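My structure is below; once you've seen it, I'll send some questions.
Yeah, one chain of the complex is gone here, protein chain that is, but the others are all in their spots.
Let's turn to chain A:
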């Protein structure tokens, strides 16, 4: 059952072969057993989860079940959930109980899904390894000496270790796709504006986007049906007709379901910086797509090498302002002793934030300062447009872009913590997608062997044009019909 798809779980619930309470309890038991070793969850609240499961069972009995009714979903601890502690991975919010629901949370509530718990994450989503969390790092279920990626590392480990049916994540520079690659599951970052950011604690507002993290493309499509949609409380939310993201999945069968699909391979994604083992897996996956009927074309994203420097100007700039509200005045951490207002601010923030958060606040404050704004912030905004233009150009020659989601497989805990720039390079293939506001997805494409001989997952990234999520999910689904990488589980967790 732990390997069942969301659709299968839905059938089991609808046909009363299992109740939501039983399903939720079985996950809670797995969490009690495995979470201490993996640290995927920051907050587990059995009582709350089971109360939701009970309510879901009532709905199902009354014949009101929807696709995800009664299914336990793990929520990244970046989403405010009423009555739940919502920490964003930070000491600053260690005791913060949200009095309101994020849009994403209320969407899952509305369909009767069960909130299984709040998952661990890099502090304020700043990190690529989950090691910046105040609540301790998350272990990669494939090799507990390695990181799960980040920032949505808790959700990633929970999905990989089957400690939830599916999970939510957020992706500012790769925080869904890179952990999806490192932990071997399917993760989608939608087009900017498709999922409301209301109640999602802001890191970099112009880049942040929530998305599903699940075993398969089909599961992600069902999650998208719940998460996407216009919300007037987010001014950047797009008012578009409601879509059924599962609509094309059934057609992905037969001999060559992707006949005529043009896949663009950016030469910059296969250049220096890409691990050879990862490259091999990606090439094999591309070969599989050829068999499914796709044509391969080479494209170029000439400004991709600028995406990391641009990102590390813009994201910290926005973050430095977004994180100003954590001042110890109204909620969150306040220093125990201080002599005046200034000291209260300084001590509260010095104690409440971790090193990576402080580093980015410093960078962001610097690039927005008088005398530096034009050279850094304004220049970065201009280059951001060039990077987006690269994709416009590339999509003239292809329908989707494919490549690696991360340059390497999961690295060792502590391996990159002392070298921020090496850590930042983890997002070499994902950041440009956020800067352009495009949708991007990572699907399991195989394994590379670690030096200790353990299998480590490799993700294939699929980048679509704006609002092409349904098509990307079809493309992922077609691959998952002929491969079983997405059904592989880490050893010892059966």
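We take it that contacts are C-beta pairs under 8 Å (C-beta built on N, C-alpha and C of every residue); 3 or more make two chains touch, one makes a residue touch a chain; residues count from 1.
Simple rule for what comes next: contacts and distances are computed from a predicted model.
Here one chain is missing from view; checked against "Protein translocase subunit SecY", "Periplasmic chaperone PpiD", "Aspartyl/glutamyl-tRNA(Asn/Gln) amidotransferase subunit B" or "Electron transfer flavoprotein subunit beta/FixA family protein", UniProt names that protein "Aspartyl/glutamyl-tRNA(Asn/Gln) amidotransferase subunit B".
For the chain missing from the display, the contacting residue among A:9, A:23, A:60 or A:102 is A:102, taking the whole complex into account. Of the candidate positions A:335, A:368 or A:493, contact with the hidden chain is made by A:368.
Contact with the chain not shown here comes from a single listed residue; of A:46, A:145, A:234 or A:295, that residue is A:234. The hidden chain makes contact, of the residues A:70, A:148, A:199 or A:459, with A:199. Of the candidate positions A:71, A:93 or A:195, contact with the hidden chain is made by A:93.
Residue-level contact of chain A with the missing chain is found at 79-80, 86, 88, 93, 96, 98-100, 102, 197-202, 204-206, 232-236, 317-318, 320-321, 323-327, 329-331, 341, 345, 365, 368-370, 373, 377.
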